[in-house]
Each structure stands twice: as structure tokens, then as C-alpha cells.
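A single protein chain has been omitted from the complex, and every remaining protein chain is retained in its original position.
For subunit A:
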Amino acid sequence: MTVSVDTIKQIIRPYGDTTGDAMVQVSFTLPVPHGPRAESAALQLAGKMGLDPATVVHSKPMGPDFTFFIVYGKATHLIDYAGIVVPEGREYPLLTPKQVNLAIKSVLGRKLVVVGACIGTDAHTVGIDAILNVKGFAGEKGLEYYREIEVHNLGAQVEVAELVARAKEADADAVLVSQVVTQKSAHIHNTKQMAAAFADAYPTSVTGGLGRPLLVAGGPRFDTVRAADLGVDRIFGKGTTPGEVASYLVAALVPSWSPE
């Protein structure tokens, strides 16, 4: 008899202090006054979350209308670890600002030049500022913070022709555009128009970073399209942090460098 590979299972449960005890701890707030009824509600929620049995170890009123709970319980859900596929990571390693600076300095031997803008009628600089401003986003500093990156933030409502001219003038390694407004698919249209303008302005270019700047588009509503459809090199979606963008720039523009 043979056992086929796909029938091998590796069942795991959370670990408290004994293998298989399946104990987890959660905390949450319910919008109800503190008391026995609130505790029953918390236990019912725990049950529906798959914790059985569950115990409320702490409940505390937060003002007259809210109660905070800490609950311990036995998770009834099982995980087959054998069936867990290693998630496909980003195609580049995430680097610290120090590593990014080192990569640029040691391989390029000069600053990496980034030109950023909101193009077309879009006046929402939230996205581009989150990536470029020192202030940054999600606890990470923006690209201005990187000593080896020279940032030209052109701001909002920049015409495509001007963006191309400024990118040439600055000898940009990368051009970042953000697009928040999506009425009538303006973000798709604007980005395609920009890519076409760069293709015209750099007729001999091979690809992003070779003969023309790397083109990067960012915005919350690009999830239905692929970079190639727009003519850009990379799309970043909602929640992208400056560190991800910086790491990508290194991977794309300084490919010979590795953190090791």
C-alpha cells in the first residue's frame, strides 16, 4: 500500500503551555454597559469565533456605554500545516533605509534621482506625499529621508509634458506618479498618457531604467489592471509604505546589489 503525498496531514493547534491545548487570548470591546449580560454576550462572541470553552478573565467598564474584555479560550479550529503554501513574497527583498543608501552609494556612486507628481487634474497629493515627504506613512519616513535619494516632488496637477521635461532636466532614475481621483477612469487614462509621453521622449529606451526612467504608478484603484497594460514598470496599491517603494527602486535600478 502506498500513501499518496496529498493525504499526509500535519494538524496544528495554538500552543499555550501544553501541546494540543489550543489556547488563545483575545481582547475586544463591546458597545454595551458593563455587567453579567455583557459578559454573556462576550462569551457568545468567543463561541462564535470558535473558542470553546472560553473564559472572561477581565471585563472593565469604559464609560457608561462600553465594556472591555480579555478572554481566553480553546480554539476549536484545526490547521493543516501541510496544506499551507508559502506565500508568494514581493519580487524584491524589503530593505532598511541604511541598506537602500548603501546599495545606491556603493553601486551607483551617486544619488538616485526620483521625480514625483500627481498628474492631470488630480489635486490629491496624499499618496505621493506619504511616499516622498520626510513625514512618511505608517511609521516609515518618506524617500526624502534617504540620504542617497534626491527627491523632486512636483506636487499636484502637473501636466504630463512638464513632468517629462522635469524628469529629463533632473536626469531622473525613476518617476513616481500617484492617482487618487478615479472618476471616469481618469487614473487609468492619465497614467497611460504619461507612459506614452515617456516612450516618445525616450525613443531609444529598452525598458525602465535602461534609456528611460523607471515609471511607477501608485493609487488605491489600480487593482484591476496590470503594469504592462498601462505601460509602466510597477504599480503600487493602497497601504504601500515608503520602504517598499525604496526597496523596489533598488531591486529594479541597482539589481547587482544584494543585502548579503
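Assume contacts are C-beta pairs under 8 Å (C-beta built on N, C-alpha and C of every residue); 3 or more make two chains touch, one makes a residue touch a chain; residues count from 1.
Convention: contacts and distances are computed from a predicted model.
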Which of "Phosphate-specific transport system accessory protein PhoU", "Carbohydrate ABC transporter permease", "Nitrite reductase large subunit" or "L-beta-lysine 5,6-aminomutase alpha subunit" is the UniProt protein name of the chain not shown?
"L-beta-lysine 5,6-aminomutase alpha subunit"
Of A:Val134, A:Ala165, A:Ala196 or A:Leu210, which sits in contact with the chain we cannot see?
A:Val134
From A:Met62, A:Ala165 or A:Ala196, the answer for touching the chain not displayed is A:Met62
Given A:Gly155, A:Gly211, A:Gly237 or A:Pro255, the one touching the chain that is not displayed
A:Gly155
For subunit A, which residues touch the unseen chain?
27-29, 60, 62-63, 66, 68, 124-126, 129-130, 133-135, 138-139, 141, 144-145, 153, 155
